[in-house]
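Take a look at this one; I'll ask things after.
For subunit A:
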Amino acid sequence: MARAHVTTTINGDVVDFLCEADQTLLSALRDELRMTGTKEGCGTGDCGACSVTIDGRLVCSCLVLAVEVEGKAIDTIEGMADGENLHPLQKKFLEHAALQCGICTPGILIAARSLLERNPDPSETEIRYWLAGNLCRCTGYHKIVEAVLDAAREMRS
Partner candidate 1 sequence: MARIVLASNLNPFAGGTTELTLEVDDVYRLFQALAARFPALEPHLEHEVAVAIDGEIYQDVLFQPIGPDSEVILIQKIAGG
Partner candidate 2 sequence: MSTTVKYVERDLKVVGTRPLRPDGVDKVTGRARYGADYNLPGQLVGLVLRSPHAHARIKSIDVTAAEKLPGVKAVVTRDDFPDMPVEYAAAGELTINFRDVTRNMMAREKVLYDGHPVAAVAATSESIARKALKLMKVEYEVLGHVIDVRDAMKADAPVLHEDQFTVGVEPKPTKPSNVAKRLVFGCGDIEAGFKKADLVIEREFNTKPVHQGYIEPQACLANYTEDGQVELWTASQGHFTLRAQCAKVLAIEVSKIRVIPTELGGGFGGKNNIYNEPLAIALSRKSNRPVKMVMTRGEVFRATGPTSGAQVKVKMGCTKDGRIVAGEAELNYQAGAFAGSSVPMASMCTFTRYDLENVRVVGHDITVNRPKVAAYRAPGAPIAVFAVETIIDEMAEKLGLDPIDMRLKNAAKEGTQTYYGPKLGAIGYIDTLKKAKEHPHLTAPLGPNQGRGIATGFWFNIGNETSTTLNVNEDGTVTLMIGTIDVAGGSRAAFAQMVAEELGIPYDKVRPVVGDTSALGFNFVTAGSRGTFATGMAAVICARQAIDKLRERAAAAWKVPVDGVIWENGFAKPASSNVGDFEPMSIAQIAKTAGRTGGTIAGHAEINAQGAGPGFGTHIVDVEVDRQTGAVKILRYTVIQDTGKAIHPAYVEGQFQGGAVQGIGWALNEEYIYNKDGRLENPGFLDYRVPVASDVPMIDTVIVEVPNPNHPYGVRGIGEVPIIPPMAAIANAIYDAVGIRMQEQPMSPPKILKALETAAKH
């Protein structure tokens, strides 16, 4: 079957790619565009490792068809740092040792940024509930929550 042509904006750059009609956005990012920073942990929306934003809305890219993003703006982990300047969340994750194996980290950073855009001063509970869709098996979440709290503090000041 003929592949669909999709033009979209990824991390501010206009990008086009070909995909099959039933291919997911996650697969298009990873397999067509070789943007492998977005991870697949489950493929069913249960772990959040594939989190990206589409037009500013946090989603699991494994549950989006690639053909749906025609004309939309996608943000992935690869666009989070500004040149060599890490985003405050990235810096705080490093400082707080908020990552271990790191496979969930891109998804958690994208989700955490999305939270802070809406709520610059979240409580511990708000952070925990917002990140409930992002499984982490290594850290027990403690240092992740601390890093988000600290990044929020820094971003407010």
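Here is how the candidates were picked: all candidates are chains of the complex that A comes from, given by their letters.
Simple rule for what comes next: a residue touches a chain if its C-beta (ideal position, glycine included) is under 8 Å from a C-beta of that chain, and two chains touch if they have at least 3 such contacts; residues count from 1.
Bear in mind the structure is a predicted one, so any value in this text is a computation, not a measurement.
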{"item": "Complex member in contact with subunit A (any copy), out of 1 or 2", "value": "2"}
{"item": "Interface residues, subunit A side, partner candidate 2 - complex", "value": "20, 22, 30, 34-44, 46-47, 49, 76-78, 80-81, 86, 90, 93-97, 99-106, 109, 124-125, 127-129, 131-145"}
